[in-house]
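Omission of a single protein chain aside, the complex is shown with its protein chains in their original locations.
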Amino acid sequence: MGHKPVGVAVVGAGYWGPNLIRNFLSSPDAELRWVCDLDAERAARVLGRRSEVRIATDLQEVLADPEVEAVAIATPSWTHLPLGLAALRAGKHVLMEKPLATSVEEGEQLVATAAEMGRVLMCDFTFCYTPVVRRLREMIATGELGDVLYIDTVRVNLGLVQDDIDVFWDLGPHDLSILDFILTDQYRPVEIAATGADPLGTGQTCVGYLSLTLASGAIAHVTLNWLSPTKIRQMVISGSKRMALWDDLKVGARLSLYDRGVEITPVVDRDEKRKRMVSYRTGDIVTPALPETEALSAVVSEFAHCIREGRTPLTDGVAGLRNLHILEAAGKSLQSGGVPVPLEVNHVR
Amino acid sequence: MGHKPVGVAVVGAGYWGPNLIRNFLSSPDAELRWVCDLDAERAARVLGRRSEVRIATDLQEVLADPEVEAVAIATPSWTHLPLGLAALRAGKHVLMEKPLATSVEEGEQLVATAAEMGRVLMCDFTFCYTPVVRRLREMIATGELGDVLYIDTVRVNLGLVQDDIDVFWDLGPHDLSILDFILTDQYRPVEIAATGADPLGTGQTCVGYLSLTLASGAIAHVTLNWLSPTKIRQMVISGSKRMALWDDLKVGARLSLYDRGVEITPVVDRDEKRKRMVSYRTGDIVTPALPETEALSAVVSEFAHCIREGRTPLTDGVAGLRNLHILEAAGKSLQSGGVPVPLEVNHVR
Amino acid sequence: MGHKPVGVAVVGAGYWGPNLIRNFLSSPDAELRWVCDLDAERAARVLGRRSEVRIATDLQEVLADPEVEAVAIATPSWTHLPLGLAALRAGKHVLMEKPLATSVEEGEQLVATAAEMGRVLMCDFTFCYTPVVRRLREMIATGELGDVLYIDTVRVNLGLVQDDIDVFWDLGPHDLSILDFILTDQYRPVEIAATGADPLGTGQTCVGYLSLTLASGAIAHVTLNWLSPTKIRQMVISGSKRMALWDDLKVGARLSLYDRGVEITPVVDRDEKRKRMVSYRTGDIVTPALPETEALSAVVSEFAHCIREGRTPLTDGVAGLRNLHILEAAGKSLQSGGVPVPLEVNHVR
Partner (left out) sequence: MGHKPVGVAVVGAGYWGPNLIRNFLSSPDAELRWVCDLDAERAARVLGRRSEVRIATDLQEVLADPEVEAVAIATPSWTHLPLGLAALRAGKHVLMEKPLATSVEEGEQLVATAAEMGRVLMCDFTFCYTPVVRRLREMIATGELGDVLYIDTVRVNLGLVQDDIDVFWDLGPHDLSILDFILTDQYRPVEIAATGADPLGTGQTCVGYLSLTLASGAIAHVTLNWLSPTKIRQMVISGSKRMALWDDLKVGARLSLYDRGVEITPVVDRDEKRKRMVSYRTGDIVTPALPETEALSAVVSEFAHCIREGRTPLTDGVAGLRNLHILEAAGKSLQSGGVPVPLEVNHVR
């Protein structure tokens, strides 16, 4: 890009941190200077032998380094607020793992602080940087899919039951950020209902379902599950012109576009009765050739470019805040036994 | 079986009727005598050339034949009540397509009339007669799956949008009858919430979701959809000992049993704080060898045997009535915007 | 079609006969009059109760019926010659199961007799009547696939080990008839090598491989196997413009067309050395919408039309003869330990 690489520190070398580290190390746009983790040995193991990247167990040491311009935070979500505020207040740009924070209130603090300090606050909504999601966004924007009829997304696995967050807060940010990214304004969510269960008595909802009513009247349904025997990552976007099926586990053929649909033509018959004529369309299926690039490398590049060019990221703190609004509303619905809760997330722009 | 074959008439030669006709024709337990359809040509086409089976357009003609002991009704659901009552009152046994009727009230009339006349009233809940469903029922009854943690079932297709019933009443009876058949009493449904959409303006819900809360606290979630680009028929039953995945489109390997799970052990640590120890189990997957027999042939056989032996069918009218109770409650929840509705279906025994 | 239905008898009610019977019964072009099988009970069971079709155990009785214009023979292959000759000499048209006969010499007798008697002799190469094979034939003929680079076909299963024929004679006719049907003259097979094994000591080759060298220099490889744990029916036709993958078990999406390939451009570099420039193309995959019609119904229709219109069938006796030529050559190669054997099958026109 011609810019000087951005000096970066990664905080957290646990589950996701190693991916950030690997991508910062291979990016021409960044210079990884520190990895910070309470467990120095873990950090060392991730960096491997013979690395010049420095290791810290104390964030202050990292923030004190003037060569560190930006911090990527991949720690448990309850630490996002204190670590994010510390970094922003030290004048660093911040790339935050999902969810942005553990509540709307916390998220607002982070967004406000970033604005105040004039620093970039970006959410690492990795999926938004995949070729599939970019294509879906484009197909909805240009009308290539037609009207969105419904969306159904499934993200299940035999996954990590977590102490501090439930399955909505763990897996939900992925799907909610993707929907936020690809849907145009007429499909903004206006209501949410959540159901779920904790059949093992873990103290956290492990099996959850979200039903989002969109402004257009269409429905977006989200299945999230930590107790599934198999891993599924699928999203169907049914449009009036074409239907898209994204199966993220089909490497090399993740997206399929179906020229299929139902068409309803209102007719008036001889007896003046209104009827509907239903016809079906079963055309070809196309699997577009999409590059198999690593999305996280695009995240790292977007982060660095926004810093150098003073741009707002595609997935900025405000997008993270919309995410939190929906998660909070889902929690309210869940507590009330599934009663739908209205959303005003769209004032958050 | 040694019994004299049961003289049978099939009413309705449309979508499902031909399957009944074929199975009655090849059954040693039955003697198909009539096919009755308003469209005599359609009936003839289904029977093929050179059949001795008689064709009627008027049910009365069929019911008047003393050799007809039993009638299988595969007509639109709003005709189930009048046709069923006529047959029962004429002293015929009745095999009824799902749903049993279009309301609990109608279903109760059919059940009461069958009891009054001393005739068999059986619901053709075909899936309950598949080797997979029988195995699942057995695995739950014997505890082989352990405690049922959750059930998730998906039945979607680019299917026929129908005039007289919505997607819940069309596809729901399959899943609800399966659940009714395999679950023991501790998992009886106690509450239901329904959401759905009619994004094409057909006048019928085409995309629907049911959340059933079971007495044990577990959840059973049902996805039903007429607008899906792909056909999916899957059911996951997650048990504390094993997890079962039924993919009905994987011919020859429909059922997979996963020795997988999450185990939660409550522990008390040194600081007297209660904690949970979470461990994961990832064992083998077993695909049991199950016969690939046609379930409908077992339906026909069960029907004939119940008639000859004076037995109550595995899926009798009362099972059909429980089905209707749940469908009605789902309708109420849908109308109220998704608010959960309590179920008292289990008094129906 | 307007023609009077052709009076037909089916000989053999074993494995394939029931499919013929079903299709003749539902065809508007034919009138099934007899089913002939040494086992009358089996024939009755296949016809089901209440059929007017007559049953015979003696072919002569059938051939004596003047209303029988045509005979479909689905008996073990060593009976094809005597039964076929008897039918043809009785003035009947013949539809013969694959393989046409057990040797070229036998096949020639059948073809000659049909010609002599002026009767239709058609081979039931069912796959040639599927929408996929018709499309493949068209794509090769019009050049839509470009030059055929290679063909690889796999037809394996845990199948019936047979007494009278080996895996080449059992499964090979399918693939060889398909190749014969879709390939244009520049791709006629000119040489064949066969390898195989009989690891269970059944007396018959159970696992076999054919390598056909085509006139163009391309290769067609055929894998045939009775001992496979899984069922596979796949054919790849790699063309210079597009590649076709036919997976016959993917119902509703059997054919996939890949816009993929390798391109070789010869270049001469500065040092006058000839080099090759290799480039790769990875475009979209298209799954064309094809009807899911039953091929055997098209076979029955073609047979009836050819009889009424005096036409030569798409898969006539001569096509069956080419099939036998290749199978005989494969046998010779197998006996000589895999040495390639030249083919002069193409004189057979």
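As written, the chain order gives the labels A, B and C, with residue 1 at the start of each chain.
As a convention for this text, a contact is a pair of C-beta atoms (placed from the backbone, for glycine too) under 8 Å apart; a residue touches a chain by one contact, two chains touch by 3 or more.
Computed from a prediction, not measured in an experiment: that's the story for all the values here.
Visitor: For the chain left out of this view, which of C:Ala72, C:Ala114, C:Met243 or C:Leu324 touches it?
Guide: Only one of C:Ala72, C:Ala114, C:Met243 or C:Leu324 touches the chain omitted from view, namely C:Met243.
Visitor: Considering the complete complex, identify which of B:Ala141, B:Ala253 or B:Met277 is in touch with the unshown chain.
Guide: Spelled out, the listed residue whose C-beta touches the missing chain is B:Ala253.
Visitor: Would you mind spotting which of C:Arg50, C:Arg134, C:His221 or C:His305 touches the chain that isn't drawn?
Guide: Touches the omitted chain: C:His221.
Visitor: Extract the touching residues of subunit B with respect to the undisplayed chain.
Guide: Per the touch rule, subunit B residues meeting the hidden chain are 253, 259, 282-289.
Visitor: So which bits of subunit C touch the chain we can't see?
Guide: 147-150, 152, 158, 160-161, 163, 193, 195-197, 199-203, 206-207, 209, 211, 216-219, 221, 223, 225-230, 236, 238, 240, 243, 245, 256, 258, 260-262, 264, 276, 278, 280, 282, 337-340
Visitor: In terms of residues, what is the contact footprint of the unshown chain on subunit A?
Guide: On the subunit A side, contact with the omitted chain comes from 25-26, 31-32, 45, 48-53, 231, 252.
In the analysis below, only the chains that are shown with their structure count from here on.
Visitor: Using the average of all C-alpha atoms in each chain as its centre, how far is it in Å between subunit B and subunit C?
Guide: Chain centres of subunit B and subunit C, defined by C-alpha means, are spaced 41 Å apart.
Visitor: Can you work out the whole-Å distance between the CA centroids of subunit A and subunit C?
Guide: Each chain's C-alpha centroid was found; their separation is 52 Å.
Visitor: Which subunit C residues sit where two or more other chains touch them?
Guide: none
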